[in-house]
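The complex appears here without one of its protein chains, the remainder shown in place.
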Amino acid sequence: MSVIERLKTMATKSPWIYRINAGSCNGCDVEMATCALIPRYDVERLGCQYCGSPRHADIVLISGPLTRRVLDATLRVFDEIPDPKVTVAVGVCPISGGIFRESYAVLAPIDQYFPVDVNVPGCPPRPQAIIEGIAQAVQIWRERL
Amino acid sequence: MNFLRLFARNLREGPYTEAFPFAPAPTAKRFRGKIEFDAETCEGCRLCERVCPAGAIKMERTAEGMTFDCWHDTCVFCGNCEFHCPTKSIHQTADWHLAHRQEDKYRMVEHGLIPFQVCTECGSKGLATAPAAGSANPPLTAEEFQHVKSLCPKCRGKFMRARKTKAKA
């Protein structure tokens, strides 16, 4: 393994996470916050860190069915995240629309607008499931580095 | 100064963190997870499709028979279908390992098929659903159940009416 490859493997141990709420009911957001804040789950152990600025992020967690009002803002924030990045759709809403499907006000599924890489279904998914999704996202991220 | 006591306790007792990504996570026995469907015992009443709030369950008549599809990416794990199912052929497991890559998105489905069969009495084509045994009095025996299951809806009605009059007499 060359030095660069080894450094890349080291780099994947520091995925910084950014959350985008695209009109979510806050259920998934609470579970995402739970991952970091509750000692029982503690994602910081895996090197993860929630960052305040999209410019610092590596993995984007998007929750919510993408309401029509937030589409423009969400796309702009998404473009602010530097490459290489990985997108994770958290909850059934961004994946299929879930309970809000076929509403005139939502644009789900979000893979029409964002290059989604990993889906974590659940309403909301439990924190362990989100951690599992992040682990899969890290694998994809390693391929893109 | 209560927080200093908390710090001392945390240091003494060690971390509370689960070993999760490196070891299986503890899951409650009644955790509401992935839906499982058993086509053998399904009556084909389509009640689950009607009560599903997210519209995740679709039952359709196709050339092979009646199909059952539950999309895990739409299911909100409310458990309505299991609660309303008269034959308990829908079961909610405690499996929550549903995170998947985008290319697997359209494979996240629980699929079941109730095939067509040829009636053993009249020879016409009908669905091989389980008989609606709930209302039968006295309850169906195992042999009777298998026999009724092999009939078409018309012959089933005939058999059940005959059984009722026999029981009265």
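As written, the chains take the letters A and B, and residue 1 is the first residue of each chain.
Here, a residue touches a chain if its C-beta (ideal position, glycine included) is under 8 Å from a C-beta of that chain, and two chains touch if they have at least 3 such contacts.
Operating definition for what follows: contacts and distances are computed from a predicted model.
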Looking only at "Fe-S cluster assembly protein SufD", "NADH-quinone oxidoreductase subunit H", "Copper resistance protein CopZ" or "Carbohydrate-binding protein", the name UniProt gives the absent chain is "NADH-quinone oxidoreductase subunit H"
Which visible chains touch the chain that is not shown? A, B
Looking at A:51, A:71 or A:140, which makes contact with the chain not pictured? A:51
Residue, one of B:17, B:67, B:102 or B:150, that touches the chain absent here: B:17
Contact set of chain A toward the excluded chain (per top definition): 7-8, 10-16, 39, 42, 44-47, 51-53, 55-56, 58, 80, 82-84, 145
What is the set of chain B residues that contact the non-displayed chain in the whole complex? 3-4, 7, 10-11, 13, 15-17
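Definition applied: only the chains that are shown with their structure count from here on.
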List of chain B residues in touch with chain A within their complex: 15-18, 20-21, 25, 53-55, 71-78, 96-102, 105, 108
Counting only contacts in the complex, chain A reaches chain B at residues 39-42, 45-46, 92, 95-99, 101-102, 111, 116-123, 125-126, 128-133, 135-136, 140
